[in-house]
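Have a look at this one.
One protein chain is absent from this view; the other protein chains keep their places.
When the chains are written out, they are named A and B in that same order, and each has its own residue count from 1.
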Amino acid sequence: MIDLQINGEIKHVDAPDRMPLLWVLRDLLGLTGTKFGCGIAQCGACTVHLNGNAVRSCVLPIGSIGTRAITTIEGVRATPSGASVQQAWLAAEVVQCGYCQSGQIMSASALLTTTPHPTDAEIDAAMAGNICRCGTYVRIRAAIKSAAQLAAMRGTDGDRTDNV
Amino acid sequence: MTLLSGRLRFPFYAAGAVSAAVFIYFLWIVLGPGPMHFVGGKRVPIGTYGAGDPTGVPEVLSRAPLIERGRYLARAADCEACHTSKDGVPYSGGRAFVLPFGTLYSTNLTPDPETGIGRYTNTDFLKVLHRGIGLGGKRLYPAMPYASYTYMSDADALAIKAYLFTLQPIRMEGPQTNLKFPFNQRWLMGIWAFIFNPDKRFEPNAQRDAQWNRGAYLAEAMAHCGECHTPRNLLQALNNRAKFSGTAQAGWRAYNITPDRASGLGDWSDADIANYLITGHADGHGTAAGPMGEAVDDSFKYLTQADAAAIVAYLRSVPAVATRDLPRPKTRVAPSSAEEGVAGNVSPLGKAVYAGACASCHGWSGVSPVMAVATLTGVRAVNDPTAINVAQVIISGALGHNGVDTANMPAFGDAYSDEEIASVANYVTARFGARTSALTAENVAKLRASD
Partner (left out) sequence: MSERKTPSRTNRTQISRRDFLKVGAAAGGGLFLEFAVPSAGGAKTGVSAGHEFSPNAFIRIDRKGAVTLIMPQVEMGQGIYTSIAMILAEELDVRLETVTLEAAPPNDALYRNPVLGFQVTGGSTSIRAFWMPLRRAGASARAMLVEAAAQDWKVEPAVCSTAAGAVIHATSGRRLPYGSLVDRAAQLKPPANPTLKTLADFRLVGTAARRLDTPEKVTGKALFGIDALPPGVKFATLIASPVLGGRVIRVDDATARAMPGVRQIVVLDDLVAVVADHTWAAKQGLDSLNITWDDGPNANVTTEEILEQLKAASLRTGVVAKSVGDVATALNVANRVEVTYQVPFLAHAPMEPMNCTVHVKPDGCEIWVGNQVLTRTQAIAAEITGLPKDKVIVHNHLIGGGFGRRLEVDGIAKSVRIAQKVDGPVKVTWTREEDIQKALYRPFYFDRFEVALTGAKITAWKHRVVGSSILARWAPPAFVNGVDRDAVEGAVNLPYDVPNFHVEYVRQEPPGIQTQFWRGVGPTHNVFVTESLVDELAHRAGKDPVSFRRDQLGRAPRLLACLDLVASKAGWGQVLPRRVGRGVAIQDVFGTNLATVTEVEVDEQGEVYVKRVVCAVDCGIVVNPDTVVAQIEGGMIFGLTAALHSEITLAKGRIQQSNFNNYRMMRINEAPKIEVHLIRSVEAPGGIGEPGTAAAAPALANALFAATGVRLRKLPVDRKALAAGKSA
């Protein structure tokens, strides 16, 4: 039995230490928002946060997580930048098929948490690990910038945007 | 930089001076020390060494059937790595060894009577293992490390043979070795063996304890560490004056494993080395890949803890030799922000490739956010300013060892250009290593060809 703290709740998981978090989330806990795309940390579809940092859950053994907090797409709205990113994503109409977008949003919100006003170079470096086969890159760049502005507004005016 | 070309380059002097120099050099080579000469002391026949027999299998297997003992020893001697081709059946041979003067292929060790060793008698087997003489008197090239295996006891050699004879016979005629003149003259190898193969079985050193002697036997007669880690002279024999100080092998760098602090294993704890042998990974020092990765997978991981510790004890006794171009690995972790740490003008293409294909596993700090085996901080290869092994591992990837990893390092060679691989290798050394490498696309093209 391993205890994992996922989206603020403790989950008891009966699984081997070396099992990657991705399959625990999807197959054992039914949190299917986190996606499988490659299994070798090349596509980013499986991105979750570990203490706020974006990590690839497909290669992350649950035995190594310890007490660090896991956030998935289902819970990202509660993080400092998650809601802004989701809102900006809708406003910019980033999404096409949507399959990669959980991972994109997780990477983008982790970026904005550490780097509230990322430059183009910072966006490229943080997002290059997330493949989008539908080719939404142009809009991802734009959406991250507007999310940064949204987050800044939120910082001054409080939470004004609820309709995600 | 000439990488690994290994080509013979003679300076051109006046003829007389040349012959004199050649003769002196020849003498220097011929009179070179044996592999265990460094330790001095008195060697005694096995029977008279008081602290036990350093040969054979570990205590736990001492009562095991011959075949099982043979399997342990065959693994310890790592026959499989060389005698298995890419995607081939284990031990069926056909692995290519690309040398500057042609290509050698390993032979089939399964007991098939036509194409394997099915017709070898015990005497035949010992002759090939100890002296490099195959059936019909055919002389073997020293790619077959018989100058090391020659230290193996007859009993151990025959146990290995017994094990090999239990394998499924595979009819597999490997490609024919094809070397240029004069290297195709196999009889010349007789002369080579006369000079360089002591043709002696292992004798314990009376001044050393049982663990050291066991380690010496395992490292020299079995694992043949020196075949990769000791530099060679012009006649392709091991130069034990610089024993274990590292060299190039099959397009990879086999690093310095002497106790030198900066360039060798001086900074590694005993446990680090033993872990590295058995699991292919030592925290803070790196993960085995390439030929060493194979050695772990096919050989070291099967050793008992005691045997691994014995090898460590032996390695610790070797004189420290510094490798001039290898700095002491940087252990400071790089900044976790991509924008800090490395000047923007250092390999922007390398940074772009790193961001896409590498950062997810290795992190921007060099400490892997997902699995310890992927940490780059402190790793020897990353602190090698030639970046040869970094480039190689990018090209061909690395398998996990002992099945403890959640993913392997994928091979990127097929989808990334020479320029991209050179750039990302340079970026990696700049960001995480002690010194920045200057690998070029041409270097990478050569590395691809040499593996």
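Note that in this section contacts are C-beta pairs under 8 Å (C-beta built on N, C-alpha and C of every residue); 3 or more make two chains touch, one makes a residue touch a chain.
Remember, predicted model here, so these are calculated numbers, not experimental data.
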Among B:94, B:356, B:369 or B:433, which residue is in touch with the absent chain? B:356
Looking at A:70, A:125 or A:148, which residue reaches the missing chain? A:125
Touching residues of subunit A against the unshown chain: what are they? 15-16, 19-20, 23-24, 26-28, 30-40, 42-43, 45, 72-74, 77, 86, 89-90, 93, 95-102, 105, 123-125, 127-141, 164
Which parts of subunit B are in contact with the chain that was left out? 349, 352, 355-357, 397, 410-420, 441
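In this section, only the chains that are shown with their structure count from here on.
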Subunit A to subunit B: how many Å between their CA centres? 42
Please name which positions on subunit B make contact with subunit A in the complex. 337-339, 351-352, 355-357, 359-361, 364, 369-372, 404, 406-408, 410
Over in the complex, which subunit A residues touch subunit B? Could you list them? 18, 20, 39-42, 44, 50, 53, 55-56, 58-61, 64, 114-115, 119, 121-122, 124-126, 128-129
